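Excluded from the complex is one protein chain; the other protein chains are retained at their positions.
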Amino acid sequence: MKASVIVFPGSNCDRDAAVALEAATGQAPAMVWHGDSEIPASDLIVLPGGFSYGDYLRSGAMAAHSPVMREVVARARTGTPVLGICNGFQILTEAGLLPGVLMRNATLKFVCRDVLLRVERNDTAYTSRYARGEVIRFPIAHKDGSYFADDATLDRLEGEGRVAFRYCNATGEVTQAANPNGSRHNIAGIYNETGTVLGLMPHPERLADPALGGTDGANMFLSLAETLH
Amino acid sequence: MNIAAHAARAAEGITPEIVAEHGLSANEYKLLVAALGREPSLTELGIFSVMWSEHCSYKSSKIWLKKLPTEGPQVIQGPGENAGVVDLGDGQAAVFKMESHNHPSYIEPYQGAATGVGGIMRDVFTMGARPIANMNALRFGAPDHPKTRHLVAGVVSGIGDYGNCMGVPTVGGETNFDPRYNDNILVNAMCVGLADAGRIFKAAAKGIGHPVVYVGSKTGRDGIHGATMASAEFDDASEEKRPTVQVGDPFTEKLLLEACLELMAEDAIVAIQDMGAAGLTSSSVEMADKGGVGIELELDRVPTREEGMTAYEMMLSESQERMLMILKPGSEKAAERVFRKWDLDFSIIGYTTDTGRLVVRHRGIVEADIPLASLAHAAPVYERPWTKTEPQATVAAEEVPAPNSQLGALERLVGSPHLSSRRWIWKQYDHMVMADTVQRPGGDAAVVRVHGTGKGLAISCDVTPRYCAADPFEGAKQAVAECWRNLTAVGADPLAITDCMNFGNPERPEIMGEFAGAVEGMAAACTALSFPVVSGNVSLYNETNGIAIPPTPAIGGIGLIPDIATMATLALKRPGDVLMLLGAEAGHLGQSLYMQVMLNRSWGAPPPVDLEAERRAGDLVRALIRSGSLSAVHDVSDGGLLAAIAEMALAGGHGVVLDAAPGPMPAHAIWFGEDQARYVVAARPDKADAIHKAAAGAKVPLRLLGTIGGDAIRLDGEPPLPLAVVRAAHEDWLPRFMAHG
Amino acid sequence: MKARITITLKPGVLDPQGKAIAGALHALGFGAVGNVRQGKYIEVEVAESDPSRARAEIERMCEQLLANTIIENYAYELEAA
Partner (left out) sequence: MKARITITLKPGVLDPQGKAIAGALHALGFGAVGNVRQGKYIEVEVAESDPSRARAEIERMCEQLLANTIIENYAYELEAA
C-alpha cells in the first residue's frame, strides 16, 4: 500500500502517522507539503493531527483552504481513501468532505488521555481487523473534539450507518460518562457516504506499538494495509 | 512611565531618576560611564541596563555558581550556552535547560506561562536539537488564597496550549501549594531536545563581515523592560504598572523550529542565538562577545509590526518567536528561501566587524556605540553579604503526635493539596505526541524513547521547598538526590541536571545565605552522585513587600535507559508479589508532610541526606531493575513509606497486605517518616532471596513490607482502607478545587 | 475601509463557552445574568473604497473562511477607515 501524509504548517502528528503506516505496510509514506498541488499516486491519503495554522480562527478552517486540499477533495471524490485524524478530521469537516463540525469540548479544556471506543462497523477498509461492537482503546488529545451536527444530519448518519466509532465504557455501553468531550451521540469518528473517507478524533497512531502501552491502533493501519495493498 | 516620556527626558540628559528607573544603582551608573568613557544616550542606557540586570549578568549569583560541578565524561556542553548538552552514545546528544517565567506568569498567567515554554524551547532548538519533551515545575500560593485558582488555571492552560500546538509532549513536572508563594508564584519550564552530538550549534559569532540575520516574528513593543522587571522586587504598585505583556504565538514558533532545523541541516550557520529576555540586545551582544568580534546593526532593517518604533524600543523589545543568526557569507539566499517557505520574516540587519564594538544605527543616526567588553565583562559582580540559615534541631519522633489511625492519616495525606494527583494538570497537556512517550506522567520520572532506537530518556523535576526553607543546604542536597532517585527508580543512569534557582531579594543577607547554602548543598550532592550541572537559570527578587518565597532550587534531571525493555514503573502488577523496602529507616518526621497535613505546621530539621547511602541504594536498585528482578519500583519521598505504597497500589490497581511496623520506633514515624535514600520495590517471591543477598552485598538495609493482593491497603489492627477510597481522595482534590474550591 | 464582523453561533447550537461564562458570572455574584452567548469579533481592513464592492468582498470572506455557516451566523458593519 502506498500512502501519502499531507503536512500543513502546524501539523505535528505527521511523523507519528508515518511511523505507524510504515510499521504496518513496510513502506514509508510520501510526505506531501501543503503548498504542493500534486499528490503522488496513493492508495491512502492521511491528514494528520496537529494544529494546522495554529488552529487559529477555527480548528482546521485554514488548512481546509490549502492548495493541496483541492487535490485531496478530488481524490476523495474518485474513491481514494482519506483518513483524517484529530486535526485531520477537523480539516475534513471544514473542507466539506464530512458533515458536521468539531466544536470546543464541553469541558472547555484540552484533554489528553486514553478513551474506549466501540467499533460500529468492520466492513470498511479501516476496520476489517476489528470485530463489530469490539471495544478498543485509543488516545485522544484535543480541545475541539465535540462532534456536532444538526438532528437531520445525525439521523442521516445513523440511518446510513456512517458512525465509525463511539465513545463507550469498558462493556461497550455508550454512556454520558464515557463521552470525553460532549460529542453528540458519543460520536468519535464518521465515514462519508461510501465509507472511504474516515475522520476521527482519537489517535490510532499513538497506540500502535507495544512500547507505548497498546496496539489497538495498529489494527487500523494493518486493516488498511491488507485491504488496499 | 512610557517610552515617549523617557525620550523627552533624555533630551534633557540622563537624570538620576532615569538611571534608577532602569534598575541601575548610582554606583553602577558610574561604572557604566567609566566603561563607555562618556555619558550614555538613552538607547545605550537601555542596553546597559538590560545587560547589567540580574537576569542577564548574574551579578549576585556568579561567584556562587562557580562552585557547582559541571564536568563529567558525559558532558558535551556545560553551562554558558543556550542549553547544556550530554552524550547519549551512538552519536546522539540530549540538549536541555530549565528557565523561570515567574513574574510574567503572576501578572498574566496564561501568556506568562506560554511564553516561558516558548522561550525554553527556543533555547533548545537554537542548539540544533529537536525538542522531544517538556516539563514544568510550578509553585502556587495557598489553595485558599483568592488568586490561586485563577493562576493555576491560567498557567496550566498557557503551558498546555503552547506545548500542545508545538507538538512537543509535556511529560511531567511538579506542583506545590504554599502560602509563601501567594504573591510570587513560580513557573519553571524545562525542555529536553535531541541532537546529533557532532552538530551542536553555538552562539559564538566568528569571522568578520558575516551577515547578521534576523528571522521569525516581527518586533513589537512587547515586554520592554521585561528583563529589568524580572530583576526587581515586586511591590503593590507593580501590579498597576501592567507592562506590555508578551503574547505567545506557538504556531509561529512551530514554523521557526522547523525552519531552523531545516537550515541547520545545511552548512550555512556560523552562530545562532534566540532572542529571549532583552531580545536583540542580549542576543547580539552575546554572539559578538563569545566570538570576540564586533557587530553593527542597521535597525531600519528590523521587521517591525508597529509604526514609529525607536532604537531604544527595538533593542529592548522582548517580542517572542525571533532568532538571530550569523550566516556564512554566500548562504543568505539559501537561508532566505527556507524561512520564506515557512512564512517567516527574514532580514539581514547587520554585519560582524573587527572593532569589538556594538554599533547600532537607526535612521542614519548612531544610536549606540559601545565596547562589547563593557557590556559583557565590565558588568559589576557582587559578593553580597550573607548570613547562614540557622539550622533547626532534629525532631524526635516521640515529639510528634501520632494519628488515631495510620490508614486514616494516609487517606488525609493523599487527599491533601500537597500529595493529591496532578492528573487534572497533565490531562491538559498532550503528553503523547511524537509517539515516543513510554512512561506517561504519574510515575517517578517520565520516559521518552529516543526516536527510532530502544533507548529511553528519563526526566524528572524535583525540589521540596519546605525542606529548603528549614535548611537550604540539606534541602538542596535533597532536591538533587530526589531527582537522581526518581531517575533511578525507572531504571535510568542519571546523567546530568539543569536547575532553576528561585530565591528572594539577594540584597538581604539572609536570602543570600539561603542561596549560598543551596549552592553548596547542590554542589555536594552533584559531586557525590556524579550528576553535574550543565545548564540553569537564576531567578532572584521573588518577593513582595519584603516577604520572600521559600528558597526553591528546582532541579531538572535526565537519565538514560539503555534498553526501554528494562524500564521500571511504580505500578504494582502481580498479586502474590512481595513488597520490600530498600534503605535505612530512621523515622525522621521533621518537616514531613505528615506534620504539615495532620498538625498543620512544620518544624525541625529536614531529613538529612546521606549521599553515600543514596548512591549505594540507587546503584543497587538500578542493577536489580536491569537484571529483571523487580516488578515495580517507587522511591520514598513526600508522605513517606505509606504514601509511596499507596501510590504504587493506585497505579497498579492492586491492594497490599502490610506487616505491622517493627518497633521500637513509633509506628507513625515508620509509616510517614521521610528518610531519604529509600525505595519500595516489588518482586516475585522466588526472587526475594537473591534480592536479599544483593542488598546485603551492597550494604543496603532491606525490610519485607508485605504482599500484594486484594483491593485494599491492609494494616494489622486497623480496618482495611479500600483502594477505591484512597483513589477518590487522591484524585478528587485538584479537580474539585479547580471547579469551585 | 474597515469591516467589523461579528460571528455568532446559530440559535440551537450548544454554546459551552457561553454557558461557562454565565456560570462564572453567577459565581461572582452577578445574579441578574441570564443567557450568555459567546462569538467572535473580527476587524478586517480592506483596501477598497467602494462600499458595495467592499461589502461583497467581506461577505465572500465570511462565507469562505471566517464563519462556518453550518453553525455560525455573521453580521458586519463597514466603516471608512
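So that you can tell them apart, the chains are marked A, B and C in the order they are listed, and the count of residues begins at 1 in each.
Methods note: contacts are C-beta pairs under 8 Å (C-beta built on N, C-alpha and C of every residue); 3 or more make two chains touch, one makes a residue touch a chain.
On a predicted model such as this, the values are computed, not experimentally measured, just so you know.
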| item | value |
| --- | --- |
| Residue among B:E81, B:E108 or B:E367 touching the omitted chain | B:E108 |
| Residue of A:L57, A:V135, A:A211 or A:L228 touching the missing chain in the full complex | A:L57 |
| Touch residues of chain A, complete complex, unshown partner | 53-54, 56-57, 61-62, 65-66 |
| Touch list for chain C against the chain that is not drawn | 4, 6-8, 18, 21, 24-25, 28, 30, 32-48, 57, 60-61, 64-66 |
| Residues of chain B (touch criterion as defined above) contacting the omitted chain | 107-108, 111, 217, 220-222, 242, 244-249, 251-252, 305-306, 319-320, 343 |
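Quick note on the criterion: only the chains that are shown with their structure count from here on.
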| item | value |
| --- | --- |
| Best-connected chain pair, where connection means C-beta pairs in contact | A-B |
| CA centroid of chain B to CA centroid of chain C, Å | 41 |
| Length of the line joining the C-alpha centres of chain A and chain B, rounded to whole Å | 36 |
| Euclidean distance of C-alpha centroids - chain A vs chain C, Å | 29 |
| Residues of chain B whose C-beta touches two or more other chains | none |
